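Removed: one protein chain of the complex. Kept in place: all other protein chains.
Think of it as A and B in the order they're written, each chain with its own count starting at 1.
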Amino acid sequence: MKRLSTLLFVGLLFALIVSACAAPAAPASQPAAPAEPAAAEATSPAPAEAQEFVTWYQYDENNEDPASDERVGNEYLRDTIPVFNEAFAGKWHWVNQPKAWDKMAAELVAAVQAGADVPDLFEGGSGQVSLFYKNGVMQDLTEWASAQPWYADMDPNALLGCTGPDGGLYCIPVAQRPHLVYVWKDRFPNGFPKTPEEFLVEAERLKGEGLYAVTFFGSTAFDGEGLTRAVWTTIASFGGNLDDGQGNMTLNTPENVAAVEFLRTLVQSGYVPEIAFAGGFQEENAFKDASAAAFPTGLFGYRYVNPLTAPNGTEYSKGNQEDMLDAIEAGDVMLSPFVAPEGMTPGCGVEVSGFAIPVGAKNPEGAKAYIDWIMTDAAQNSDWVLRPGGGFPTLKTTQASADFQTPFYQEAAEVLSQSACRSWYGSMDRKAEAQKLAMGAIYKVIKEDPTADIATELQAAQDEYNAGN
Amino acid sequence: MPRISRKRMESLLVNAALIAICLFALVPIATTLLISFKGERDIVRNPPNILPCDTPTSAFDWRECRWALEGYERVLAAKPSEGGLFPLALTGNIVRVYIPNSFMYALTTSLLVVLLAGMAGYAFSRYRFRGHRALLVSILAITAVPLLTNLLALYQIGATLRKAQIPIHDDRIFLIVVYIGFFLPLSVWIAKGFFDAIPRDLDEAALIDGCSPFGALMRIIIPLAFPGLMAVFLLTFVNVWNEFIAGYLLVAKNEFKPAMFGLYEFLGQNIINLQVVAAACILIALPIVILFIFARRAFFSAMIEGAVKG
Partner (left out) sequence: MQQTGIRRRAKRWLRDSLPFWLLLPTILILLAVQVYPALYTVWLSFQERNPAGWEFVGGANFRRLFGMGLFGESIGHTTVFLLGYAGLTLVIGFVIALLLNRKLRFSGLYITLLFIPWVIADIIVGIAFRLLVVPDYGLLSGILQNPALFPPNGLSILTAVPPRPWIGDIPFPPAPAMVYLILASAWRALPFVTLLILAAMQTIPSELVESSRIDGANPRQVIRFIIIPLILPTLVVALFSLTLSGMNGVGMVFSLTGGGPGSSTEVLSYMLYSIGWRQLEFGRAAALALLIAAVNWLLIGGTLRLTRVEERSH
């Protein structure tokens, strides 16, 4: 026992040394005064009279890893925080608290319910509106926003994405993130098919070459996140709907069944790689090495899908967002609308991202100053949309600016003009539950049980959701 | 003669079987280590290879191994530092902030749990009072309610305390109290078990020899119960080190959060590159594995006592 306690003592000593060594290297992590978290901000000193303005972003300005998945957003904060603090010197001092992307909404709801500290500004968008509304988390910004000069310049559809069930405006949309299809051009010598029937023909040909026609987020991971991506794009393209406009789910409709039937054919015929169902964004790998010819996903996906190897062997190996943009510029990758049955417009999902102000925010005026800055300063607006936003600007003037005339954005705009994008959840206010139920049912019939009756399974999920209304 | 050789044969077989089992048990750890030292190119390969040592001409050539430190480089984020003791400073949050935090939480919590569980265990072991058994059982029974919903109440308490702006109070103190509450019930039972094993005659003898009750406790009982208290200490240390959700939710500032949160945060920013994920896992598990290897005997008695008495 004596030997053990000696060892343990040595171990503890070691631990203390480690912590002691770490401390001087990290003066920034130990705020001198506990009441002044601004001290954690070593990047720019705060003038004494400046008030704190706290944000929750999923990005971390202190993560300088150039290979991090979220480097684009991280860099945005690192570059912009000092600029903002300078522009608002003496008035506002921006403090960002990085949050985990899949937990920040939950944390905010818990914080509001418990009366804990909330940020002045929450980076979020249409995805959270119903959840936040139900939990009374967000301030209605209608009155303030509609009085601002930039309000009239905004895309009405984007505003709709931020509108709650009661008609209030619960977030300020800055970027729209539509979904479209990334395509390896060489895999479709006759061009990307227009209809599901044509697509199946091409898929069979590709299968014969040992390739897959399409990869997509097919798993039920992240509580059915896949529904919001390719599955909804398919349903929307078949003219389907998931809600009736009154908050009820309408999963079992002839259009939806046809769309699901199409997905089932793709999966059961072996046109989709198995990795599409592995979760954790593994499905991207099949597109990276061009073993899958098409990849319906969000426009912002270009950021994560790299490095790339084209069918002709060209390698795009910078390992960052430029790979996809380079491949598009070189003509190896093209953007395309999804397939749609004869006489229908291709559909796609769209999310709006922007800012919300939580109930109980200490300095909502700081948040408003920041939003106003982003919406008024053209360069800032473009920058936000290009980097954290990862989509199209909601302001028409920004849309026309040179930043959005690159080959990538021009092609994307062209593609989107041929599609009709809308949000998947429509009027449903229990989005997370709806997503999990619908994706569970669809996964079951397309992957697990190819003989199950599609309508029956969809109806069961629909009934379960509507029982909660 | 033949009997001896049969015995040897048997021992050989048993040893062989145990070696096989040990190797098998280490496969997941070994492969994670391997991945952490590979480069992206050697991970994203179909079919996979175990060692990144193949060349176009041969399946294995040790001179051609492409071991990569990218995973660790990105977790540690070593940067040249001026004026420091070492030419390099590790700027990765996991090693710079979260692991030291976890040491602080685990150490403080374990020491306090040892103290409190020692006191309570001694009381349960040496005194009979009204509700003795009921209290002992309720201490354990209360842990049955799943943590995930209890967290909401704890979150609320934490927020209220934060608002009250009690001087010197911060989230770290609250989290330590919460951790103590999590791991105290079982520890009380373990400590009681150890005290029970010490004959009462010893206390009495000490009292007769002129010791005060407190003196008897300090001089006779504590030394004898030391292995048990050490067991409580180590068990709590490991549990606090590995705890995630409370450390994530109950502390507002990231710079006060523990290592498992660090892993989670890291995953949020690096889900795609497996070598980085593997390196982060290895770095966070390493301190506790080293602690275990040094203190394994006390661990073993902790586990047995914990299960038999609790």
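Going forward, a residue touches a chain if its C-beta (ideal position, glycine included) is under 8 Å from a C-beta of that chain, and two chains touch if they have at least 3 such contacts.
Just so it is clear, the structure is predicted and the values come from calculations on it, not from any experiment.
From the options A:91, A:134, A:318 or A:362, the residue with contact to the unseen chain in the full assembly is A:134. Touching the chain that is not shown, out of B:137, B:173, B:202 or B:222: B:137 (per the contact rule at the top).
Note that of B:37, B:72, B:194 or B:299, the residue touching the chain absent from this view is B:299. For chain B, the residues touching the absent chain in the complete assembly are 11, 14-15, 17-19, 21-22, 25-29, 31-32, 34-35, 43-50, 116-117, 119-120, 122-124, 126-127, 129, 135, 137, 139-154, 156-157, 177-178, 180-182, 184-185, 188, 213, 238, 241-242, 244, 260, 263-264, 274, 277-278, 281, 284-285, 288-289, 291-293, 296, 299-300, 303-304, 307-310.
Not every partner is drawn; the one left out touches chain A at residues 103, 105-106, 109, 113, 131, 133-136, 219-223, 274-275, 277-280, 282, 285, 430, 432-433, 436, 440, 443-444, 447-449, 460-461, 464, 467-468.
Everything below uses one rule, namely that only the chains that are shown with their structure count from here on.
Residues 1, 4-5, 7-8, 10-12, 15-16, 18-19, 21-26, 29-31, 34-35, 37, 40, 58, 60, 62-65, 67-70, 74, 97-98, 100-103, 107, 110-111, 113-117, 280-281, 284-285, 304, 319 of chain A are the ones touching chain B in the complex. Here chain B touches chain A in the complex through residues 40, 44, 70, 74, 77, 81, 84-85, 89-91, 93, 95-97, 99-100, 103-104, 107, 152, 155-156, 158-160, 162-163, 165, 170, 226-227, 230, 248-249, 252-255, 264-265, 268-273, 276, 287, 290-291, 294-295, 297-298, going by the rule given at the top.
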